[in-house]
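Read through the structure below, which is laid out as structure tokens, and then see the notes.
Every protein chain but one is kept in place in this view of the complex.
Right after this comes chain A.
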């Protein structure tokens, strides 16, 4: 096999997600009453980026063969926190941003510690911590409200040179600063190895615990980035339970669409980002076709079901039936 075919094989999941997104977005734009304008792209980007951040957060944990059901709640908690802190003079605002991101890191660290040292299954541990995070969010914002530094918010949700949505630029920047170094670091490789086969990773004397902890930590950070952007878009904070749960579930959907294996060890955050953008576009397709919005959850559910089923095809190749359960 020549080099580019190896590359193609390695990137298959990610490329499929890019393909799905491009297809869906083309259908979306060509049926949109306004067509392909900077404003349409900006709106789509602002909606998509939120889920993209949360999906990236989910990806890091899923790569280690875990799952983080608290990402949506970290997203909500940091939104509530940002509506208190990201305000005032430039100095105060920057302090607020740092504090919000630090809160995300703290949430991720807590998840990591419980999963690694408490030896709880990630699914149980993160349901519990998610409830805790939501509880704190509710105490911070019993009622929707608060405010945000509007100059910063407008800058982050506007357009650069009147064309490029700045939220998209921010997403690319975060990918370059967080994902790319992670995926190429020793810790990142250990995370993949742990997800692929924890026993083999142990026998290869890889830093399994540090890899998992880093994954949860960065997951918290990325979810907090999402929470920050939510505040920029809405100008307020709100402890919305339904929204938190929806983001958690959609993040898993995006991860699957993005070609990340829920069994761990395979997939990229870039794939998940495109999975998120595609998922959002699919949801919005109904609007441009003038369907009743009531159909949206059902439609998204069907799309997700199809995507998940495609991922299960590998089971047909199994020669030892016991491997179905491994």
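Everything that follows uses one rule, which is that a contact is a pair of C-beta atoms (placed from the backbone, for glycine too) under 8 Å apart; a residue touches a chain by one contact, two chains touch by 3 or more; residues count from 1.
What we mean here is this: contacts and distances are computed from a predicted model.
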The chain that is not shown, which UniProt protein name from "Ribose transport system ATP-binding protein", "Aspartyl/glutamyl-tRNA(Asn/Gln) amidotransferase subunit B", "ATP synthase subunit a" or "Tripartite tricarboxylate transporter TctB family protein" does it carry?
"Ribose transport system ATP-binding protein"
Among A:49, A:71 or A:206, single out the residue that touches the unshown chain.
A:206
Of A:155, A:186 or A:298, the one touching the omitted chain in the full complex:
A:186
The one of A:43, A:94, A:197 or A:296 in touch with the missing chain is A:197
Against the chain that's been left off, what residues of chain A make contact? List them.
1, 3, 6, 9-10, 181, 184-186, 189, 192-193, 195-197, 199-206, 261, 265-266, 318-322
